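One chain of protein is taken out of this complex; the other chains stay put.
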Amino acid sequence: MHISVQIENFDSKDIISRLCEQRRDIGAIATFTGLVRDQSAQQDLVALELEHYPGMTEKALQSIADMAMDKWDIDDLAIVHRVGRLEPADNIVLVVVISAHRKAAFAACEFLMDYLKTQAPFWKKEITRQGESWVEARQSDTDAALSWQD
Amino acid sequence: MHISVQIENFDSKDIISRLCEQRRDIGAIATFTGLVRDQSAQQDLVALELEHYPGMTEKALQSIADMAMDKWDIDDLAIVHRVGRLEPADNIVLVVVISAHRKAAFAACEFLMDYLKTQAPFWKKEITRQGESWVEARQSDTDAALSWQD
Amino acid sequence: MIDVLYFASLREQLATAKEQYEADDGVTSIGELKQQLAQRGGAWSELFTQDQGLLCSVNQEMASEDTAIKSGDEVAFFPPVTGG
Partner (left out) sequence: MIDVLYFASLREQLATAKEQYEADDGVTSIGELKQQLAQRGGAWSELFTQDQGLLCSVNQEMASEDTAIKSGDEVAFFPPVTGG
C-alpha cells in the first residue's frame, strides 16, 4: 500500500509500476486523478492553496484505505494527495486500485475518492484575480459517501 | 477522441497528456487498464493471442465511444486495445475518460469497459505449457453490459 | 456474391477464414444463409444449427437472424467476444 501527502507532483506511471511489480495476478488497474479546475465565476483562477492537518491526514487516508481493502477483493492500492499552492491543470490527487477483476477495482477506486472527499482533512482555497475564498463543501459529496453504507 | 487498435504497447501518460492538453476545465480523469493475468488452472500461462476483426473493431469502438459521449457529461475519452501476442503482466486495453466531475468520469469509464467486453470483436486464446485454448465469454460480462440499459 | 468471414474458434473449427459465397436467390437474410451453410454437413451443420454461442455481423455491424443480406455484403460469423 502506498499512501502519501506531499507538495511535489506525482507520476502515476511510477506508482502503478511499483504496485504491480513482480505480479502476474493483476488483471485490472483503475485510477482516478483529480486536477485543479478553473470553476471560479470569472474563469480567472490563479491558484488553489491546499491546507491540511498534518498527522491526521495520513491517518484518515490509511483508515479509508483499510476500509477499501476489507470491503472489496482487491490486491493493493495507492493514494497520493498534494498540498500547498497548485495551479490550474495541476494534479491534486491520485487513487490507484489493482485487482484481478475490474468490478472490484472500479468500485474501490470510486469509494476511496468519495470517502477521501468527505473524511480526509484537506481544505481548498481559491485564489482568483478578484481575491481569495474557501471552497464550500458540496452536499453531493456527502451523499456520494453515504451511498456506500450498507 | 483517441481510438486505436494496435500491436505496440501504449503509454497511458502520453495519452492522458494529449487529451488534457491546453485544458483548464478538467477536474477528473478516470482510467482503466486491463492486463494479461495468469488465470490458467496450472498457473502456467505463456502468452495470450489476441485476434480481432480489422475494420469492424474500430467501428465498434467508435460506436461505444459515441454512446458514452452522449450518455454522460464528459469532455473527451480514449480507447486503446492491443492485438497479437501478449505475455503475462502485459497491457491489453486502456480506457481514459476526462470530465469536469468525477461521477461522470467513473461511470463512463466503467460503461466503456462493460460494452467493449461484449460488443467489440476481439477474441483471446490462452497459450499454456499444456496447450492452447480459446477463452470462454463470461455471463457476468453480458450482465454488466445489460445493467447500463435504462 | 457475399464475402463471408469466420473468426477465432469458428475459423479453426471450419478451417476457413474467408470465402466468397454465391448466394441463391432465396438467401435474403442471415437466418437463411445459416441454413444454407449448415447443409454442408459436419462441423458446418453442428455450428450453424446451434442457437447460442454464434454471433454475426453484416457490413461490420452486429446483426441478427432477421438482418437482410444481399450480393456485395460482408458477413462475418464469430463466437462471443472476449476482449478487454
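Order of writing sets the chain letters: A, B and C. Residues in each chain are counted from 1.
By our rule, a residue touches a chain if its C-beta (ideal position, glycine included) is under 8 Å from a C-beta of that chain, and two chains touch if they have at least 3 such contacts.
On a predicted model such as this, the values are computed, not experimentally measured, just so you know.
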Displayed chains contacting the withheld chain: A
Options A:Asp11, A:Glu51, A:Asp73 or A:Asp143, residue touching the unrepresented chain: A:Glu51
From A:Ile26, A:Leu45 or A:Val93, residue that would touch the chain that is not displayed: A:Val93
For chain A, residues in touch with the removed chain: 34, 50-53, 55-56, 59-60, 81, 92-93, 113, 116-125, 134-137, 141
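Assume only the chains that are shown with their structure count from here on.
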Chain centre separation in whole Å, for chain B relative to chain A (CA means): 23
Whole-Å gap separating chain B and chain C, where each centre is the average of the chain's CA atoms: 26
Whole-Å gap separating chain A and chain C, where each centre is the average of the chain's CA atoms: 48
Shared interface positions of chain B, touching two or more other chains: 34, 113
Multi-chain contact residues (two or more partners), chain C: none
